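One structure is given below, represented as structure tokens, and several questions about it will come after.
Apart from one protein chain that is not included, each protein chain of the complex appears where it belongs.
Residue numbering begins at 1 within each chain, and the chains themselves are lettered A, B and C in the order written.
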Amino acid sequence: MSFMNDCIAETAQALEHIRQDLLPELANPGHWQERYRALMGLARQLPTLPEERRPSSALIEGCESRAWLLHYFDSVEDKHYFVFESDARIVKALLAVLLCQINGMDNKTFKACQLELCLKELHLTQHLSQSRSKGLSSVIKHLQQLQASS
Amino acid sequence: MSFMNDCIAETAQALEHIRQDLLPELANPGHWQERYRALMGLARQLPTLPEERRPSSALIEGCESRAWLLHYFDSVEDKHYFVFESDARIVKALLAVLLCQINGMDNKTFKACQLELCLKELHLTQHLSQSRSKGLSSVIKHLQQLQASS
Amino acid sequence: MAFNVETFRQQFPFFQANPNWVYLDNAATSHKPQIMLDSLQHFYASANSNIHRGAHSLGDQATQLYEQARQHVADFIGAEQAEQIIFTSGTTAALNQLAFGLMGTVLQPGDRILLTTLEHHANIVPWQLHCQSKGVVLDVVPLTVDHQLDMAAFSRLLQHQPKVVSFCHVSNVLGQVLPVADMVQQAQAVGALTVIDGAQGILHDTIDVQQLNTDFYVFSGHKIYGPTGVGVLYGKTKALECLTPLLGGGEMIQHVSFDHTRYHQLPFRLEAGTSAIAEVIALGTTLHWLAKQDRTGMRQHKQQLLQHGWQQLEAMPQLELLSSATNNAGIITFNVRGEHPTDVATLLNEQKIAVRAGQHCAMPLFANIHHPGAVRLSLAAYTTQAEVDAAINAIRMAVELLCPS
Partner (left out) sequence: MAFNVETFRQQFPFFQANPNWVYLDNAATSHKPQIMLDSLQHFYASANSNIHRGAHSLGDQATQLYEQARQHVADFIGAEQAEQIIFTSGTTAALNQLAFGLMGTVLQPGDRILLTTLEHHANIVPWQLHCQSKGVVLDVVPLTVDHQLDMAAFSRLLQHQPKVVSFCHVSNVLGQVLPVADMVQQAQAVGALTVIDGAQGILHDTIDVQQLNTDFYVFSGHKIYGPTGVGVLYGKTKALECLTPLLGGGEMIQHVSFDHTRYHQLPFRLEAGTSAIAEVIALGTTLHWLAKQDRTGMRQHKQQLLQHGWQQLEAMPQLELLSSATNNAGIITFNVRGEHPTDVATLLNEQKIAVRAGQHCAMPLFANIHHPGAVRLSLAAYTTQAEVDAAINAIRMAVELLCPS
């Protein structure tokens, strides 16, 4: 578990950084290239989950790319943590933008959280929201199941 | 065979009458009702082939109605004869108009006869030629096989 | 405001193009409203792309239009979820999917299927095609002497505990409307899955598949003002999950290797290959439009024409009417005594009255009622009283020519 503990901590740190520094940047309607540069940079800040740590039970199937989402609940601290990976860089960045709004929440806040609103925060370009929405809504569905069972 | 001999003779007589008296009448482009009255009258002149004389080997399947065509070659007299029936009156009349041009032919003439031209002689209204053409061309095909094997 | 047939009719360009024709072959196929044509044009001319690939916005847009059509169809028949709508190439394809897809899952050797004598070949042949090799037995509900479905026999045959009961909503020959809700209930009481062939029924009445509670309901686009090449297979989710796909191919598949193939979820699992994309979208548009029309008014108008026509024809002694005036979706079927139906149709056609004659893809029915076929006038909401009157006059003329007194 020690590797995963490190990974959780590292991810949490990166997500917190993303939430504070990068999220506001994405909210600025700039040139599309700038938004993607920000997204790519953001993806690069996150640790890589090695292949052997991507169990098929964590697989979320999107259109043509795959994503893995692992969830941890620290009952002592009362905090929800996520670790994730995708073979597509843009998907990984989008997951980061979504999950940085949730990671570290206490159980009560997590259960009450309106996940669809987090999606809005993504400020995606129009296309991105269309073509990724299928993949992202599987993630949202998955998270909603977690909410219900937490 | 005596019944069929009568039938062949009766049919031949009716067809001859049709060829001489009614065919020219059909050639007159009159009102459509007149043409059909002529066709119906013509069908009524022909003997009826009883059900038990309609072998399935003689069945020519058209669109939604059936026709039976029997062929006899009198090698002594060198003459081709036909006997036919249809459950649709108009089909029977059309067969009569076609066959009255062929019935009684000697073998040489029959083999040389251009059957498609006989069809033209039918002077059908436009629809009739379209919707009946499928059924009539099966008849023509059948006759052509007879030509080839005679 | 009452339903106005002229206003409705004006939306169908066919009638402007063919002002001299009286079209009473609506059970074979319907004409198309301008909005359906516009939908096809719009899609091909500006939104055309393949769907469900998600690699570019043009494809996303086309996918949205396609999935919106699925929702429109679901709304039109009152389905609980859009995913319960499977697009096929027509009623025939839908019934084949059912016959093939239930064999081996729901239907095991020795099991029984119950059909009725009223069925169209499309609801007979697919079952036959697979029954023999699978050892499944077909039972058939007979008719009463007055050509009604024998409901007592239906109940009796259900005692054989068929696994599947399949019947038409409306007979394409007689126009007869079956008591489908009652039949579904009886069939389900013995544990059968129900299939309703709605090819003729879908246009007759507003339907609500949830209220009907049928497991499956199928229909064709072309008979309900939509394009050719598309049909609908509705099923309850559980019922659809029983179906082995009839067609394998692209996009129905989650994973393919040469050893093994894993299917996608519904509805994609049952929609192999590139769908009839433009046709699906145009059908959705058409049904969305139709749902907003005065459907009660349309039905009443058709009933009025039916009664009017039926009474006139009943009064003609040379005619034998096969369909009845009550409980009829808008079809008058008859024969001229002693004459072949195709002769009658030929004479009507000369007068530019388009009807159908023959056995209407329902040979077992005609064998049962001992007619060689029949002439069928089938009405639609855009049919006018003047058209019905023209048809009646033309029938009089045909009778006069066929049976000179």
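Keep in mind that, in the parts below, contacts are C-beta pairs under 8 Å (C-beta built on N, C-alpha and C of every residue); 3 or more make two chains touch, one makes a residue touch a chain.
Fair warning: this is a prediction, and the values are worked out from it, not measured in the lab.
Q: Just name the one of C:A367, C:A386 or C:C403 that touches the chain not displayed here.
A: Considering the complete complex, C:A367 is the one touching the chain left out.
Q: Of the residues C:R53, C:H308 or C:H371, I need the one that contacts the missing chain.
A: Residue touching the chain left out of view: C:R53.
Q: Pick out which of C:V256, C:I369 or C:A390 touches the chain that's been left out of the picture.
A: C:V256
Q: For chain C, which residues touch the unseen chain?
A: Contacting residues on chain C, toward the hidden partner: 13-14, 17-18, 21, 23, 25, 28-29, 31-32, 36-37, 40-41, 44-46, 48-50, 53, 55-59, 89-93, 95-96, 99, 115, 120-122, 124-126, 128-129, 138, 140, 220, 222, 227-230, 245-253, 255-258, 261, 272-279, 342, 345, 348-349, 353-358, 361, 363-364, 367.
Q: Give me the chain A residues in contact with the hidden chain, please.
A: 32-33, 36-37, 40, 63-65, 87-91, 125, 127-128, 131
By definition in this document, only the chains that are shown with their structure count from here on.
Q: Using each chain's Cα centroid, which is most distant from the centroid of chain B?
A: Taking each chain's C-alpha mean as its centre, the farthest from chain B is A.
Q: Using mean C-alpha positions as chain centres, tell me how far chain B is from chain C in Å, no decimals.
A: It comes to 40 Å between the two C-alpha centres.
Q: Between chain A and chain B, tell me the centre distance in angstrom, where each centre is the average of that chain's C-alpha atoms.
A: Chain centroid spacing, chain A to chain B, equals 83 Å.
Q: For chain B, write out the residues touching at least two other chains, lowest number first.
A: As it turns out, chain B has no residue touching two or more other chains.
Q: In chain C, what residues contact two or more other chains?
A: none
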